[in-house]
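Pasting a structure here, questions to come.
Note that one protein chain of the assembly has been removed; the remaining protein chains are unaltered in position.
Naming follows writing order (A, B, C and D), and every chain is counted from residue 1.
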Amino acid sequence: MKKMIMKRLALLVFVVFGVTFVSFFLSHIIPGDPARMMVGQRASEETLKQVRGQLGLDQPVWIQYVTYVKNVISGDLGTSIRTQKPVLDDLTAFFPATLELAMAAFFIALLIGIPLGVLAAVKKDRFWDHFSRLFSISGVSMPVFWSGLIIILLFYGYLGWFPASGRIDLNINPPTRVTGFYLIDSLLSGDIVAFKSSLKHILLPALVLSYAQLAVITRQVRASMLEVLGQDYIRTAMANGIHGWVLLYRYALRNALIPTVTVVGISFGSLLGGAVVTETIFGWPGMGKYVVDSISYLDFPAIMGFTLLISIGYVLINLVVDLTYYFLDPQLRESEVD
Amino acid sequence: MSAEIQTVKQIEKPITIHPVWYKLKNNKMTWIGFVIIFVIILTSLLAPVLTSYDPTKIYIVEKFQGPSGKHWFGTDEVGRDILSRILYGGRLSLGMGVLAILITAAIGIVLGTISGFFGGYIDQIIMRIMDMILAFPTLILAMALAAALGPSLQNAMLAIAIVKIPVYVRLARSETLVLREKLFVKSAITFGIHPVRIILKHIVPNSLSPVIIQATLDIGDAILMIATLGFLGLGAQPPTPEWGAMISIGWKYLLDFWWYPTFPGIFLFMSSCAFNLIGDGIRDILDPKSNS
Amino acid sequence: MLLEMKDVSVEFTGMRGSVQVLKNISLNISKGEILGIVGESGSGKSVTALSILRLLGNNAKTSNGEILFNGTDLLKIRTKEIQALRGKKIGMVFQEPMTALHPTMKIGRQLAEVIERHRAVSKKAAFRLAVQALKDVHIHDPELVAAKYPFELSGGMRQRIVIALAMAAPPDLLIADEPTTALDVTIQAEILNLIKELNNKNDTSVLIITHDMGVISQLCQRTLVMYGGEIVESGSTNGVLKNPKHPYTKALLNALPDLADPAQPLQAIPGEIMDLRHRPNGCSFAARCSIAGEYCRTHQPALVEILPQHYTACWKGEKEQND
Amino acid sequence: MIDIHQVRKTFKTGAMKIDAVKDTNLSIQQGETVGLVGESGSGKSTLGKMLSGLETPTDGMIAYKGIELWKKKKFKRLRPGEIQTVFQDPQSSLDPRMRVKDIILEPLLALNSKERKEKGKMERLIYLMKRVGLKEDHMNRYPHEFSGGQRQRIAIARALITDPQFMILDEPTSALDISVQAQVLNLLKELKREKNLTYIFISHNMSVIRYMCDRVAVMYKGKIVEIGPVQSIFQNPKHPYTKILLSSLPSLFEETKEKINFSHPPSLSSESACVFYQKCPLRQEICLKEPCYQPASENHTFSCHLQ
Partner (left out) sequence: MKKKLFIWILIMAVIAMLSACTKNANSNANSTKNEANTAAEKNGGTNDRLTVGIMADQGTLDPAVTMDNSAWKITYPAYERLVDYDGSSTNVKPGLAKEWKVSKDGKTWTFTLNEGHKFADGSSVDAEAVKFSFERLLKIGKGPSEVYGVISQIKAENPTTVTMVLKENFPPFLSTLAANYGNIVSPKVKEHEVNGDLGQNYLANNTMGSGPYKMANWKKGEYIQLGLNPNSRVKPAIKNVYFKIVGDPSAQKLQLEKGDIDIAEGIPVEQLKSLKSASNVTVLQRPSLLVDYVYINTSKGNNALKNVKVRQALNYGIDYKSLIDAVQQGLATQMRGPIPKGLWGYDDQAKQYNHNVDNAKKLLADAGVKNLTLNLLYSDNKTWWETEALTIQANLAEIGVKVKLKKVAYAMSRDMIDKGDFDLALGVWSPDFGDPYAFLNYWLDSKNFGLSGNRAFYKNTEVDTLLHQAATINNQRERETIYKKVQTIELDDAPYILLYQKDFMLPMSKKVNGFTYNPMLEGIYNLAEISN
């Protein structure tokens, strides 16, 4: 276990280093002068030169890279060209919102996807199987802006049950920041009003986002359930009188979830990345829009910071996936202990 | 002896119907998928016959007209007929999506089988690079690429291919790892057959089915990604009709001119759905794990 | 009579239409008896076993006949009732010990789970009973083993545990489907001994299914020989093995290399195992039979008592008797 | 023909090192059938794989006709197709996507073009297929259209296409039904006689070994514990493991034989103990030292202190 974590962390260093390296040099191939973007259109050459000097852009690329890496190690991700604020501040402001949304969506997707997948497997080739397939496939195929707007129209426009945008009502003070997740922070500080409000706000976007991820989970659960249900030990258990829920959940699902974990891990990664449109439609203060704007501004420090964050996140998610494997599959646990 | 031959002959006949076809025949969902794709491909190929409008010709006076007998799907912000743009756009959207995935799958299979078959350092290097690609935010990689090579549909396709390669490499690799243990591969090794030949003859053909499944499922996604890149100015350049781009522009008008994003959206939805249905169907048919 | 199958037929509906895998199977097991079914792959022996507990898949249909267990027709009772019967009254052991156990549940837990199902005991008691059950199948250090996962144990150990699971209730009837096929010969002997011992101790009836004549000869009092989904011969084990009446049984015994003279070729049975999809009109073995005549190919023989308590389904056998 | 000298194969899993084959010596004469018998994990298949080039020996020397097969972890083929292997599982040993014809001709791809042409002639192919009991019109079918026995015939035809002199038969019949097993065993025996082949026959089935082999080597935990002519071993087994193996065979007609059982692992053990020490019912203190090979009769040696 320790060995595995060490290995993963080594991989983290490797991947993160590689990613920053590639992205740094890629971003320097791209035409577009960050100094220009920073000083505005009417600046003189003199000002430009000065800013270039400040940004270190007048130095050779590799020196810039070394400087960048040095700064990153000391916790400085640089200053955004677009917002002219430290990238780290921007990311820490936006990231928790994205993460909270992604996790909520992920939770909903699991909550619906797993039972749906189980149902589809148990009722293979019958109505519920077809239903779950159509339902989940329509999820991946439907453009998010579409389902998003329909949901806003319905629940906000006509029914007025849920708010259309934001994380919390404008006049409610967000809870004291502990985790950055409003739902958790409001519970921690015992602010029920804030909790209710943030719950109301997160529900629609999370629903929309999860709909797009449902297919992956449902599909995988169905496939691995079918595989597990066909295995000998299920038959043994049945022959020994195990049946019903115990059979389905304690015997089958637990093992069916093992291969699902990988898929789910990857899908969580794509949730993080794929929240852009959802965030735009629901005015969700996340990273998606920040990044897209940064890209169109060629805001290198912001792009690099985001890339760094995502690649670290990717490796961490992988680590979590592996740890989950360990938890679920005793065989792995034992083999590594030896 | 004659009796033996007789039984043998009796066995022969039904076996000639390959089980795949039998299963396919009975899989309604997959057929629905095929029919949808077929219709979309057919209509987009027959676009010049089916519609008399030029998909790129601008008639400002007729902008934002709702669906009518004249314009079945209405017109867009510069008065172009949306139906004709959808039909012509189908060629591009579907074609490019399919092409992008084909390229990806091909590269992925090559790298994945090499990685899985030879193992060791080659495997490590390939897989670490794949890790890096996976860890790279898709959009940024695509942007950087398109920016470096100049924005065009071809480059958008290339970007998608690179972003999606790791999936196929992993898939092909894990298949190869399984196949490498199969006795027919071991046999081939004992015969002294060249590894490249083994890969081409045994590994690749036998690892195709999951790749095909994944590819089919990915096409819909690729179409969407091309659209996203198009929206960022890195895909098809206007006025080329392309579904994703149409939707990207049109969705701002959803509340007032619902038809603008809706019809291309329906087509996108239908084709993505169809590819997913086909992919799911093929998975059921080819994947021995899901067989009962 | 503990179990009585009467004229049971099973059909599989598959991709290429339906296949009759069992044809009019009748058998009975009395209390304390060990009955063996021997046959090659595709003979329908496993289907017979599974049909008793109604464990055949959705695509299988038991088309006629009845399976009486203590007088109740297992084919007629509701799913709930058969579920209650499984493991409690009829236990089952399968071939593959490597995959027959829940891979991520500890042995003790698995056993306790089953024991809780069948006996009204507390969790703690169930666990104690589980350890006891492990002891009963001669596992040393049962406490230690109870805390292990299946993958930590050898094949022989696992098969003992599978047997312990099946015997947890303990049931009146134990069905063992190729219980030793996947094991080394040395382990096989131990497992067979264990089954015999359990049979003696609890007076449990055993239905053992195998392709191995040796297993049959060691364990069973009575033996059925199956071919092509039908019973072709049945009788006391001694009678069937030493004085086989059906040409298939004879050929099968002759094909064994056990006693063959290495200098002589083995007496192989020509042809391949019958394809169930194409059941011939006549005797199913006729196509491979060395003595079959035209009549055999067109007319189906019935199981007749050729010697006392020794039945065979062969036109020639009958003739021989008559001659 | 084959000389195996002090061969060792070590597998590493995590921190564990397992000797799958250790310090094994074996030589096989031209025209002989040598059986390898033992329980699963005894190393008999690993030994076979080292002969066919699938596993690299960790140590020791394997020579074919006096020429070393493994040099610096690389497998040197004297001539491709000289040594052929038939595996246990006919299900997985044939590529499901190839036609029978292509499967059988596949080994020729390793030969030079001249030889390939010569041996790949249609008549030869048809002759071979007929010889192993297949029909000419099977040529264009796929493996899934055949039964297990037929597939094994295809595998045998494939092995024969290069005119091998030496064949490794790795449990060739254990996946087959009895009736079909007999056919295949007969075929193998006939072919051997016809083509003057040398076999190494790996099996866990004592009766098959007895029927097929001239000599037999009993393996336990990677070590040959007893080796000798079949008759001698069966009638006069020396090693306790061989005895247990033979006594476990359920015999058809004897009611019950005296059974010898394994013993439970002792508390005391040592690195250099006899490989069978852990389970030997007869073990004594002396067994904590590794025994040497002793002769029992001509060509029959075994490794045990206690005889």
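Here is the rule we use: contacts are C-beta pairs under 8 Å (C-beta built on N, C-alpha and C of every residue); 3 or more make two chains touch, one makes a residue touch a chain.
These figures come from a predicted structure and were not determined experimentally.
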Displayed chains contacting the withheld chain: A, B
Residue touching the undisplayed chain, where the options are A:L57, A:A97 or A:L209: A:A97
Candidate in contact with the missing chain, chosen from B:V78, B:L149 or B:V178: B:V78
Residue numbers in chain B that touch the chain omitted from display: 57-58, 60-61, 63-64, 77-79, 143, 147, 151, 231-234, 237-239, 249, 251-257
Touch list for chain A against the chain that is not drawn: 30-33, 36-44, 47, 50-51, 80, 82-86, 90, 93-94, 97, 145, 149, 152-153, 156-157, 160, 163-174, 187-194, 279-286, 289-290, 293, 295-299
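Here, only the chains that are shown with their structure count from here on.
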Chain with minimal offset from the mean of all protein Cα atoms: B
Whole-Å gap between the CA centroids of chain C and chain D: 31
Mean-CA-position distance for chain D and chain A (Å): 54
Shared-contact residues (touching 2 or more other chains) in chain B: 292
Set of chain C residues in contact with two or more other chains: 270, 288
Contact set on chain D toward chain B in their complex: 52-54, 77, 80-81, 83-85, 87-89, 92-98, 106-107, 109-110, 145, 155, 158, 162
Chain B to chain A touching residues, read off their complex: 29, 128-129, 131-132, 134-141, 143-145, 147-148, 220-221, 224, 232, 247, 251, 254-255, 261-262, 265, 268-270, 272-273, 276-277, 280, 283, 287, 289-290, 292
Touching residues on chain B, where the partner in the complex is chain D: 12, 15, 182-184, 186-194, 197, 201-202, 205-206
